[in-house]
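Left out: one protein chain. Kept in place: all the others.
Chain IDs A, B and C follow the sequence of writing; residue 1 opens each chain.
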């Protein structure tokens, strides 16, 4: 079971290992956008395979790989901004729970 | 420490509690895109606050909240497609590690 | 009939009139991303109105307004980079025409 913190820690380790160049916060966000574009394309491919009744195991796996890349870029951005994703996720969850409970 | 699986499980529970309407895979991807747009806006606001030397605790927190929403939408999409995010993340991590180790 | 050049010229004029702060190329691209997110949301709203058989003139008009904002941000980015959109559009059109003609 991967935790968000592990994912972000790994992003730090691999960035150090790979010796990637430094990026500004805006540049990191644009990398995220590029990955979201690739996820959109993988989704379109998967949907097409399904609609035409073709085997789509590989297309589904490709979607999972793109999802990783989006998560990874969120971690890289959180690392760069010193945002504790665990904390942020708990806080927003409570806000949503309050809202949903109030409405229902 | 939130695991990816917990995050996706919570998304399932809240969706059931909130009784949200069903969405196609394409529609779920568009919700993700809308959240990425909001994250981009929160990042622009944060950068502006920093550049003009203004207090930016609230702007930073807002970025964290938008990050949650992106993660959440990835979970919703993974749930809808029966993608095991943990598995996908491990698989892609190994691919990246092989690539990075080979290059360095 | 608005030409691309007029659209980009207007973007320049209004930017001067509004006295908006300067932005880097990355920041301008993030504004574009924010607008694409709003367009995605407007599309989701329109589709929902249509599916539930509700009147959707306002929802359709809102989509048009968001399309304007995307075009506008493309112009702002082209202006900042001194890209002649007319020229770019003609060039890419020829590439597509060659490709499509070859395939069919």
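Going forward, a contact is a pair of C-beta atoms (placed from the backbone, for glycine too) under 8 Å apart; a residue touches a chain by one contact, two chains touch by 3 or more.
Nothing here was measured: the structure is a model prediction, and the numbers come from that model.
Trainee: Touch partners of the unshown chain, restricted to the chains that are shown, please.
Mentor: A, B, C
Trainee: Among A:47, A:65, A:80 or A:97, exactly one should touch the missing chain; which is it?
Mentor: Within the whole complex, the residue contacting the unshown chain is A:47.
Trainee: For subunit C, which residues lie in contact with the unshown chain of the complex?
Mentor: Here the touching residues of subunit C are 1-5, 7, 10, 14, 17-19, 25-26, 29, 32-33, 36, 39-40, 43, 46-47, 60-61, 63-65, 67-72, 74, 77-78, 81, 83-93, 95-97, 100-101, 103-104.
Trainee: Take the complete complex as the reference. Which residues in subunit A touch the chain that isn't displayed?
Mentor: Per the touch rule, subunit A residues meeting the hidden chain are 21, 27, 30-31, 33-38, 40-41, 43-44, 47-48.
Trainee: Determine and list the subunit B residues touching the chain excluded from the picture.
Mentor: Within subunit B, the residues that touch the unshown chain are 24, 26-27, 29-30, 33.
Heads up, the rule we're going with is that only the chains that are shown with their structure count from here on.
Trainee: Rounded to the nearest whole Å, what is the centre-to-centre distance of subunit B and subunit C, using the mean of the C-alpha atoms as each centre?
Mentor: 25
Trainee: Where does subunit C touch two or more other chains at once, residue-wise?
Mentor: 27, 30, 33
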